[in-house]
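With one protein chain removed, the remaining protein chains of the complex are shown where they sit.
Chain lettering (A and B) follows the sequence in which the chains are written, and residue indices restart at 1 in each chain.
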Amino acid sequence: MEDLLTQSTLVQLRVNGKLHELEVMPFTSLLDLLREELHLTGTHMGCMTGHCGACTVMVNGRIAKSCIVLASTLERAEITTIEGLRTADGKLHPVQQAFWDEAGFQCGYCAPGMLMSAVELLKENPNPDDAAIESGIAGTLCRCTGYRSIVRAVKAAAVRMNSPEA
Amino acid sequence: MSLYPLFARPRTVQQAAQVLESMSSGVVVIAGGQELMPHVNHGVLQPEVYVDINALADLKGIREDDGLVSIGALTVHRDTFSDPLVAEKLPLLVEAMKLIGGGRQVHNRATMGGNIVAMHPLYDVVPVLLTLEAQVEVVRGAETRRTSLKELMADPRHGLGSEAILIRVLVAPMAADAGFAYEKLKSSGGAYGSANAAVALTVADGVIASLRLVIGAVADRLVDASEALAFCIGQSWSDALASKVEHCCAGLIDQPLSDHQGDGEWRKAMAGVVAQRAMGRAVARAVAQEGR
Partner (left out) sequence: MPADKYVGQSVRTIEGRGPVTGTSKYTNDFAFPGQLYAFIVRSPHASAKIKRVDLSGALKVHGVVCAYDGAQVAEHLNPLTHYIDPGVFGGQSAELRAVAIDEVWCYGQPVAVVVADDRRVARYAASRIQIDYEPISPVLEIEDAIAPDARAVVPGWENNFIMRVPFRNGDPDGAFARADHVVSTTVRIHRFSTQPIETRCYNAVWEHDTESVTLYATAQNPHPMRYVLSQILRMPENKIRVIAPTIGGAFGVKMHGHPEESLICLMAKLTGRPVKWTETREECLLVGAREQRHDVQMAFTADGELIGLRDNFYANTGAPSACPGWGMAFLTGLTMPGPYKVRDIDVTMHAVATNKPAWNAARGYGKEATAIALELALDEAARELGFDPVELRMKNFIQSDQFPYPSPNGLMYDSGDYGGAVQKALAAIDYEGWRARQAEGIRDGKYIGIGIAYELTPEGGALPGTMVSGYDSSSVRIGPDGSVRVLTGVTTPGTGNPTGIAQIVADELGVALETIEVTQGDTTTCPYGFGNYSGRSTIVGGGSAALAAQELRVKVIKVAAALFGVEVEQVELHRGIFSVVGDPARTLTFKEVSYASYTRAYDVASCIMPPLEATATFKPSSIRHTPDENGHINPYPSYSNAAYVAVCEVDVATGKTNLLRFAAAHDCGRVINPVLVEGQACGAVGFGVGGLLFEDIRFDSSGRQLTRGFMDYVMPRCEDIPEIRMVHHDSPNPDTYMGLKGAGEAGVGGSAAAVANAINDALRPLGVALNQLPFSPSRVWGVIQAGTAAKQNIGEAA
């Protein structure tokens, strides 16, 4: 059985559309992998215990807190970080646009959590009410805004995404 | 404790069991990592070997098996509470699991197996599974065993996570006319529970016919209050009965937790409050069912 044990593991990650084959050490969190190996520093560290949500990314289409995902357990995965939200031609995602226009953040440190949560929420529920937004962003802390402007931004994003031009 | 741990990704349960068996100490099973990683990140836990069970097909999926609902240990919370079969047969589990904290990010990755094996007194899944008298299937070495979750929890040498693997949970469907409720009291949106109660009961002719109630988050261990509440059988719900339930359940907690969630005296009292409220809601549901 010893032959199953390895000092590092191969993972295949498609990050923001780009394929990476990486040999990762078994103690590396997905957060550290993204920030330190791939230099994608848009994903932030706020606690390392899964409570703040500043490290949120999308793993296979679902949001996750990258600080508490062990990178080596992702044999093959599709990852989207906040850097990957922009469309190929560099246009802002409607959620990015709405958060900027509606002052959905102040310092911006929580933005990865708030934006990725909003993207997932709006994909499933294009017209969320206040309660749906509250639970949709419940995994992410914001210390600056008092949240009301975030709720406003998510609603504005919904309007943008539902409008025919979007 | 090791600075450079090893990693294994077995492909079959048998392989995984063998790896675990071959190691003496310092090995941990990892599923979603939502429980382990905070400890690893803080250096509180430095495993020597990680055994990644995510490739084990036997631990995946929800299905009906011999009249029981079988939920694979790797099923993430969100897939459990949004599953139509679970919704139909185990609505109490759905109600409780939707209240799990950590947000969607955690619901998307935290697994059934990890939640059970964590055996954390503040968590929400096990109180429901105990209420519903769930069975679990466990593999250790070459042996596959099915036991009640209750028995497993009572066994200090269950070895889950280091020697044994939880394969799946099996739960008998709730009666179609069952009344049920999960009551979770927490101090704020981001807090863990301070007192939880899960209840499933039936009502016949307006009186309580059967009853199971488990209280969590108030003591180190979950408290099964079903026997102590036997006096409710044959009774109809009333304010007087509610206060008897409240008093009885608070009385069952002799060593309450006293932590950031709240002090012991309050926790003890809250055990009564959540039990009584859960039961009130459950009876109302059952009565409404009966009336239909």
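By definition in this document, a contact is a pair of C-beta atoms (placed from the backbone, for glycine too) under 8 Å apart; a residue touches a chain by one contact, two chains touch by 3 or more.
Just so you know, these numbers come straight off a predicted model, no measurement behind them.
Asks: Among the chains present in the display, which ones are touched by the chain that isn't there?
Replies: So, spelled out: the chain left out of view touches A, B.
Asks: Among A:5, A:52, A:70 or A:122, which residue is in contact with the omitted chain in the full complex?
Replies: Final answer for the missing-chain contact: A:52.
Asks: Tell me which of A:13, A:138 or A:158 is the one touching the absent chain.
Replies: Of all options in A:13, A:138 or A:158, contact with the hidden chain holds for A:138.
Asks: Touching the left-out chain: which of B:27, B:106 or B:270?
Replies: Only one of B:27, B:106 or B:270 touches the chain omitted from view, namely B:270.
Asks: In the full complex, which residues of subunit A touch the absent chain?
Replies: Against the missing chain, subunit A presents residues 27, 35-36, 40-49, 51-52, 54, 81-83, 85-86, 92, 96-97, 99-101, 103, 105-112, 115, 133-135, 137-138, 141-151.
Asks: Just the residue numbers, please: which parts of subunit B touch the chain that's not shown?
Replies: 3, 38, 42-43, 46, 185, 187-192, 194, 260, 262-263, 265-267, 269-270, 273
Assume only the chains that are shown with their structure count from here on.
Asks: At what distance in angstrom does the C-alpha mean of subunit B lie from that of subunit A?
Replies: Taking the mean C-alpha position of each chain, the two centres sit 28 Å apart.
Asks: What residues of subunit A sit close enough to touch subunit B in their complex?
Replies: 1-2, 4-9, 25-27, 29, 48-51, 53, 56, 59, 62-65, 67-70, 72-73, 75, 113, 117, 120-121, 134-141
Asks: Considering only the defined contacts, which subunit B positions touch subunit A in the complex?
Replies: 4-10, 15, 18-19, 22, 30, 32-34, 36-38, 40-42, 49-50, 52, 54-55, 78, 101-106, 108-109, 189-190
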